[in-house]
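Starting off with a structure, shown below.
Here's a slice of the assembly, chains where they normally sit.
Labels A, B and C are assigned to the chains in the order they are written; within every chain, residues are numbered from 1.
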C-alpha cells in the first residue's frame, strides 16, 4: 500500500479535554506526531505569558496543534467526504497542514519575533522543507508533498478551499484555540456550538461556506472571539509580563552588543543577537531553555537585566495606566525625563503597549490586511457575505478597537529611599495616591 | 491592625477552571502567593511525566496549591465558622498550611526523590522555617507562626482537626487534585459532588467528620479516587516516561562518579550527585532547568545518557509487558543476560516498575502506614467509621492492588542490524511477534 | 421570634440543575413554597409549546420561580448585606417577590391571554392579595406585607432598588430563565458568567448598578439573551404550535357562542368564554386540564376543533413561509380567497404570526415601553449607561428586529383528493414545489 493511504492497525486515540478524543487513523499523521520537531511544541506554551494572569493557561502548542488537526479531520471525513466540490485527494494534505500549521513557533513567539526580527511562519516553512524528521515523513508521500503542505500554510496553494480550512475568519485554527484557551483559563467566554458549525460547513470552489441555518452559531462564535480577545488575549497583566519579557531580550541583546561579560553565557542566544539564526539553532529553543537563562540572569551584575529577570520569574510585574497617545504624548515625554532623573532607564521602565483587534470584517480589497470574509450559503444556493445577513455582525463589522497602556514599576516609584521628590512628581503625573 | 487580621482593600480573585474562582481576602495569603518560593511552583508540573500520556496534563503545582487553599477557605469560612469544635484562631493557620503544603516539591519529584534520596516534605519544612521570603511573611504573624504551619504540614500539630483538613483520607488536598487532574487530563473520572461534601463536613475534636447524609457523595469520591489512580496516575505510559527519567538521573550520577567529562557541565546537579543538597541549591531547581540539561545531554558522548535523553525529549518511550515477580524472576534473569549480550545494559534498558494502591482503609493500628479513617456523624450524634455503613466501601476496604510491569526499548530489540539471533530470543521471551 | 425573622431548624436544600442547589433558610419562604398556589406552577410549563420544538424544554414555572428566588437570595445575602444603600429590612420582601413574581401565570399563558383577554400580572396580584394560602402566609409578616409584595411585582413599590432586582434589563428573572431554558433545551447559547455579574452588582438608590469591571460579562449576557430570543423563544416551529393552540381556543369560544353542543362540555372554560373569570376558576386551570380537553376534543363533531386538537396533540403542525406584510398583503388576500374556496377556513388555516425583540435599549422617555437601562458604576464612582461604554452593546442598542411568518397546513394543501386546481394555485403562490 502507498504510504499516504496507510492506516494504523488500530486507531490511536488521544484523550483531549476540549474535543474529548483526538482520533488518528493515518500512519503519516501518527509518524508526524512522533517527530522531534513536533514534540518540541510540548515545550512552548500556547498563550505565552498568559499563565501569569490566568494560572490555568499552562497548555502547550502541542495541545492546540492536535486540536486543529482533529477539527479538520472531522470536517473532511464527516462533512465534506463525498460532497461535490471536495476532492478526497486533498484529505491528507489538509490534515498535515492542520497539524503542522504552528510548527515554527518559538518560545514566547510574540516577544521574540519583535525583538529579533524572527518570523514563525518562515520557520514553519523551513522545518517542513528542510532537513528534518518532519520533512522525511512528509516526503514519503511524494517528493513534492512537503512543498504542498508548506504552500497550504503559506496560503499560496492553488486550491483555496483547502487553505480556508485553516486560514479564514472561521477556520479550524480559531475554533480550536478559542475553545481551548477558554477551557484552560476557565473563563466562561469562548463557548459556541462548534458541532453545529461543522455540520453546516460546505465546500465551495474557493473557500468553506456556511449554510444559512448555522448563522446564529457563527454569530455566537464571533462574539466569543471578541470577548476572548479583550478578556484574555489582551489582558493588561499578560501584556505587562510580555513587556518585561521583551525588555529582558532587548537588554540582553544590548549588553551583548556592548561586549558585556555574562556570568552565564547566552550561548543559545548568540545567533539571535546577531540576527543570523539557522534552523538548527532555532529548533534548540524552547521555553525551558529561555527560563533557564532567565533564572541564571537573576544573578547577573547588570542591574537592569537582573531586575527584569527577577520580576519575570517571581511575577513582580509592572503596573499600568490608561494612555492616549494623541493627547498624552507630552506627559509621556515629561515622565521619561523624570524617570531618567530618578535613575530608572525609561527605555526599560516606562513602556507603552498597544493592542488592537478587528472582530470581523468583510473583504475590503486593497487594504493592508485582506481578510477572507465568512460566506453564507443561502437556501437558494446563492452566497451572501455574513454581515449582510446578520444584524449583530453588521453592527460590529470593521470596527477596530485599540487600547494603549503605559507600564511602569510601581514598587520603584513608591520607594522613597532615594529621589523622593522626583518620584513624588512621577506619582502625581501617574495619578498614584500617596 | 495586626498583620494576621489584615484584609486586602479589595478582594483578589483568581479565575480557576476547577473552582471557578479562588478568593483571597487575607493580606498574608496574598503576600505568600507573591513570594518567589511559591511562584517557583509554576515551573513544576503537578503530574510530572503524565503530560506525555495525557497531553492536557500540563498544569503546575501552583495551580493545585491555590485550589487546596480555596477548599480549606470554604470549609473554614462557610461551614466551620461559628460551629462548636472550631476555633477561629486556627483559621489563618489552616489557610497557610493548605497553601504551602506542597511547597517543597521539586521537579519530577517522584524520580528525583528516589534517585537522590531527597524528600520533598523535608524541603517544605526547610522553606517554611529557613531564610526565605515565605518565612519572612509568616513570621509577621508571630515568631512561632512558621513553626506552627510546619507542624500542621508535618502532622505533628497538637490540634488534629486542623491537620485532618489537609491530611486524611478525605482532605482538601485529595479533593482538589482528583478534580483538577481529571479536568486537565480530560478524563471523565474524578468527578464527585464536592459541594455536598463540604456542606456536610463538621469539626470534631480530632478530625473532620462527615454527616451521614453525605455518605453517598463520599462513596462517589472514593470510587473517583480509585479510578484516577489506575486510569491516570499509574498509567503504564506515564510510568515508562518516569522509568526513563529515573534512568537518566542514575546515569548522570554514575558518570559523574566515574569522572566522565560532560560537554554540558551539570552544575545544578553537583550537590545532588554528592547528596549534599542545600536549600539554596534546591530552590534553583525547577523543570525548566532539568529540561535544559536533558536537551543539552542529547548531544553527550555517552551513548546511554544521550539515548535516554533523546527518548525523553522526543517521547520515544519504552514499551512494556505485564510481569509477575513471583513467577517470572527466572525469565527476568534470562532476559538480563540476553540484553547484556545484545549490548543493551539491563540496568538501564530492562526495568521492572511496580505500582500499588489501597483505595480506602480503616484504622489498623500498628501497621506501617496508619491511615486516618473517614468517620461519619450519625443523626444520633454517634460517630461510625465509613466502611461499617457503606457496603460499597466495605467491599473494597483494605484491598490493596499492585501491578508490575517490565519496560524495554522495543525499537532496539527489533533492530536486526546487529545481534540478530540474540534479539530474536529476547523477542520470543517477551512474546513480541516477528 | 417574629415570623418574618424565623429560620428553619435545618436549612432546606433543593437540588437544582442550573444553580446546583437552592437554599431555603427562612420559614416564610418554605411555607410559601408549600402553598397550593405555588405548587400549581409545577403543572405549567415554563416555555409553553416550546417542548414541541426542543423536546428537553419540559420544565415548569415552579423550577424557574425557585431559581429567581435563589439568585435574589445570593444577591442580597452574599453581595448587598452590609453595604450602604441596602437595607436589611427589604430582604424578605425581595425574596418573596422573587419567588412569587410569576405566580399568576396560567397554562400556555401567551395564547390564553391573547384569546381571553386575561392578564397574568393581574392574577399574580389577585393571588397575593386574595383569599389564598399564599396570602395567609404573607400576612403573618404583617397585614400590609402582601400589599408590599404585590407592589414590588407591579413595579409601584417606592424602593426602586428592590423592584430592579426582578424587573430590569438585567434582573434575576432574566438571568435565571436564560440559563435555565438553555439548560433544558440543550442549546449552547444562554451561557454567561452569572457568578461574575452577581459579584459586581451594587445597590444604588433607584436601581442595581454593575461595576465597570463586570462589563464584559454583561455584554455576554446581552448576546445570550439575543440568541435565546431568536434561536429558542421565537423558533418558528414553536410559534406554529402556538398558532394552532390559539386557534383551538378561538374555535372553542366561537362554538360556545354559537350554542354548539360539545360532547365534552368545557366546564373549565365557561368563565373564560364569557370573559368573567374569577380567581377560583383561574386557579383550577393548569396544563393537565387543558390537555385533557384537547384530548377529548379530538373526538368532537366540529371538524375544525377536532382537526386542530389532533394536530396539537400529535404534533402535526402547520408549515410556514416568510411573509412581509408591507409587500405581500395582496398575496395574503388572494390566498385567503383560495383557502376559502378549497374548504379551509382562512381564519383558522392561514395565519400570520409576528415576533419582535429589542435586545437592549437605553432609556427613551415617553416611549411606549420605558425600559430601565443598565447602569455601570465607574471606578470614579460615576454612573454611566452601558451603551456609552460598550461598543458592542452600542452597536445593537435600540435596534428592534421583527419577523413575520405565514402559517398553513401543508398536508391539506398537498392533498389532491379534492379541489385539485385551487390547491395547485395555492401551492404556486406559496412557492411549494409539486
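Convention: a residue touches a chain if its C-beta (ideal position, glycine included) is under 8 Å from a C-beta of that chain, and two chains touch if they have at least 3 such contacts.
Owing to the predicted nature of the structure, the values given are computational and were not obtained by experimental measurement.
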{"item": "Homomeric complex, total chain copies (3 given)", "value": "4"}
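Definition applied: only the chains that are shown with their structure count from here on.
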{"item": "Central subunit by CA centre of mass proxy", "value": "A"}
{"item": "Relative orientation of copies chain A and chain B, as a Cα rotation angle in degrees, nearest 5", "value": "180"}
{"item": "Label of the chain whose CA centroid is most distant from the centroid of chain A", "value": "C"}
{"item": "Distance between the centres, which are taken as Cα means, of chain C and chain A, whole angstrom", "value": "44"}
{"item": "Whole-Å gap separating chain A and chain B, where each centre is the average of the chain's CA atoms", "value": "32"}
{"item": "Whole-Å gap between the CA centroids of chain B and chain C", "value": "52"}
{"item": "Touching two or more other chains - residue numbers and ranges from chain A", "value": "187"}
{"item": "Partner chain C, residues of chain B touching it in the complex", "value": "13, 20-21, 195, 199"}
{"item": "Residue ranges of chain A in contact with chain B within the complex", "value": "14-18, 20, 34-36, 39, 42-43, 51, 54-56, 58-60, 62-63, 66, 183-187, 284, 286-292, 295, 310, 313-316"}
{"item": "Chain A-touching residues of chain C, taken from the complex the two chains share", "value": "187-189, 191-193, 196, 216-217, 219-220, 223, 226-227, 230-231, 391-392, 395-396, 399, 401"}
